[in-house]
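One protein chain is absent from this view; the other protein chains keep their places.
A and B are the chain letters, set down in written order, and residue numbers restart from 1 in every chain.
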Amino acid sequence: MTLGLNHFLILAAALFCIGIFGVLTSKSALRVVICVELILNAVNLNLAAFSAYVAPKEAVGASFVIFLMVVAAAEVGLALALIITLNRTSDISAIDSMSRMKG
Amino acid sequence: MSLLSYAWLLPVIPLVVFAIVLATGRKLPEKVVYSLGIGAMAVVFAGSLVALWQTSHGLELNTSFKWLSFGANTFNFGMLVDPLTATMLIVVSFVSLLVQLYSIGYMHGDERIRWFYGAINLFSAAMLGVVLANNWLLMYMCWEVMGLASYLLIGFWYQNADAPPAAMKAFLVTRFGDVGFGLALALMYFNFHTFNFTSVFLMTEMGAVNPTVIAAIALLFFAGAMGKSAQFPLHVWLPDAMAGPTPGSALIHAATMVAAGVYLVARSFPLYEAVPWTLLVVGTIGTITAVMGALIALAQHDIKKVLAYSTISQLGYMFLALGTGSWVAAIFHLMTHAFFKALLFMAAGSVIHGSGTQDLHEMGGLAKKMPWTTATWVLGALSLAGIPPLAGFWSKDEILLSALHSGNYWFLGFGLFTALLTAFYMGRATFLAFFVKPGPDSKASHAHESPWVMTAPLATLAVLAVTAGLIGSPLAGYAFGNFMGEHEAAEPSYLLMAIAIGVAVAGISLAWGSYIKRFFEPDGYFKSWFVTGPLSHKFWIDEVYHHGVVRPVNAIAEGARTADSAVIDAIVRAFGWVGLKISALLAVFDRKGVDGAFDAFGDGVSETGNTVRKIQNGNVQTYLLFMVAAIVVLVAVFAR
Partner (left out) sequence: MSSDVVFFYIYGLVALAGAIGLVTAPRLVHAVMSLLATLLSVAALYLLMGSEFLAAMQLFVYGGAVTVLALFVLMLTNPEQNSAGRSGRGIVLTAGGLCVVLFGLLSTALMRGQWNIGAVRVHDTESLATILFSRYVLPFELAGLVLTIALIGAIVLAREDDMPDVVASPESQLADEAGDVA
């Protein structure tokens, strides 16, 4: 039995689903943010696996992973700054009590 | 396939113990934790004995496997087991085993005893990794982990005011030396394209690399060794490191980790031999450190500080030995020093445990209260002072002999001078702590002997402090040197032995005359030196660092902060201003053109909104839930 592409894809799918579950059910904003990181990691794993198995000569997928990492870093920086600000201004970091979007 | 190929298990076993402690936290009972640690170390010690037995039959192990590759560059990891490694394995695992046994008693009742065992095991794993590595890269990685473990143990009692700064100081000062180590690695890879000991030594021998480069690498390695082994001028962290628990100090800051620098230089010795003047640098720094450490130790009144400066001085002695070209003598002294200094530290710990004070002037007369501790301490002190036939005498004699044969009479002279000072300060500490009549503010009356888990390791180490030197003595035909592969033993000089014994006896008698018989009062005669002068201020080196390094760095940091906030402020202001102008433009456009259209549209939307608002509860996660449900449906439809 050799290590194939499907191994990575199914693992990534599992991580993705766990990440979605975390985003949907966590009350803490911080946990939501790091669950999003988990989802992005699953996506990265997919891209890297396709890159290594399907087009190994041209590292297109791998370069996308790099861009995704940049975006993820930017996202996590901003999201965490938002959490700090929210915490300072309204003592809220439990996400379900933020329901000011109610119309 | 010899048993040696399982050598990789040695560092892995304590690492697993550390992982277990880390993962279980407070869940495991204390007993389980320390039996785990002690059991693991007993297995490692047994393995080290096997390694020693195998290497003494001429077997060696040198394996590599590929670790990483970047393009055409590959990095290998691997193990090397030869007599030098086997000796270090024995020293590390044995001292670690005894320290863990001893800590059952010493750390009894401490809330974080599990973590203490975890840190000790992390340290043991790293140190075993250092001595087993067959290349400098792996060694460097383990070396840094060792630094981390040292930091954790110095700062173990972080509630005490002096522990966190001491831990920080140790970490930063050793890191300063490690920068040298890191640079040496870069330089080595650039010129040799490998980190493997054997390949590098082969290339050095063939003259494939410029000697200047080799000298630079050797000196940078020595910079790393100076940091770890507390050599002048990077010795300042070691005395402060005594803020940690005494068993940890015994293991890390006396017996093993500080000796890693000596091991590094001994291991890299062919590099130094290729450019002999580097050895002169090593020996000179070692000599300065040996004399300076011994001088400062004269004036300390904290029993652990005496031992700390004594350690600095003895490490200087080892580098002096390396400087005379005899790495075998250095490793021999490293081994005997590990045994008797661990013994002294643990005996000091027993004294602190029993009397509740670290101040020599608050002790006195402990000999009657703590007979076992006293007896073992005295054996350790005599060994350190160099009284035959104890271990310290033989290894010191080897070093002095090597200095004599190499023709470095400066090294020889200062070596003898250090031996005199050593005998004096050890005599002083021994008499003050155990034999003088207790003074008015003595706490000796409440002292009590420590439990057997503490005295048993002391007794074991005392046996070694007495006997370990014999294997390298002329009496045993220089068995140690032969084992290390040094076949032509140097001609013993009986005159030198006599002088060394005379110096040691003179030092001890001087201390006896000063502190027991009170013929004269050194603290009075040399008041300007001892109490107010350079000795008690440790030659003002800490002050020099404070004014020369710490304050300028703080000033620079302050300046950078000011500049920073100015720059970032300006950028933010600029962004704000641009945004403002754009918004003002947009606002006009918005009200004139867009509003009208949207008002009409909005009315329609609000009608629709009123009907669907029941699922809009304002909670983002509910919205997301619907989104995911929609995605699931889409996937079910399209990916079917």
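Everything below uses one rule, namely that a contact is a pair of C-beta atoms (placed from the backbone, for glycine too) under 8 Å apart; a residue touches a chain by one contact, two chains touch by 3 or more.
Keep in mind that this is a model prediction, so the values were computed, not measured.
Novice: Touching residues of subunit A against the unshown chain: what are they?
Specialist: Spelled out for subunit A, the touching residues are 1-11, 13-22, 24-28, 30-31, 33-35, 37-38, 41, 44-45, 48-49, 51-54, 56-60, 62-63, 65-67, 69-78, 80-85, 87-89, 91-94, 96.
Novice: Tell me, which residues in subunit B touch the chain that this view leaves out?
Specialist: On the subunit B side, contact with the omitted chain comes from 68-71, 568-569, 571-573, 575-577, 579-580, 583-584, 587-588, 591, 621-622, 625, 628-629, 631-632, 635-636, 639-640.
Simple rule for what comes next: only the chains that are shown with their structure count from here on.
Novice: What whole-Å value do you get for the distance between subunit A and subunit B if each is reduced to the mean of its CA atoms?
Specialist: 40
Novice: Considering only the defined contacts, which subunit A positions touch subunit B in the complex?
Specialist: Against subunit B, subunit A makes touches at 20, 23-25, 95-96, 98-103.
Novice: What does subunit B use to touch subunit A in their complex?
Specialist: These residues of subunit B touch subunit A: 609, 613, 616-621, 624-625, 628.
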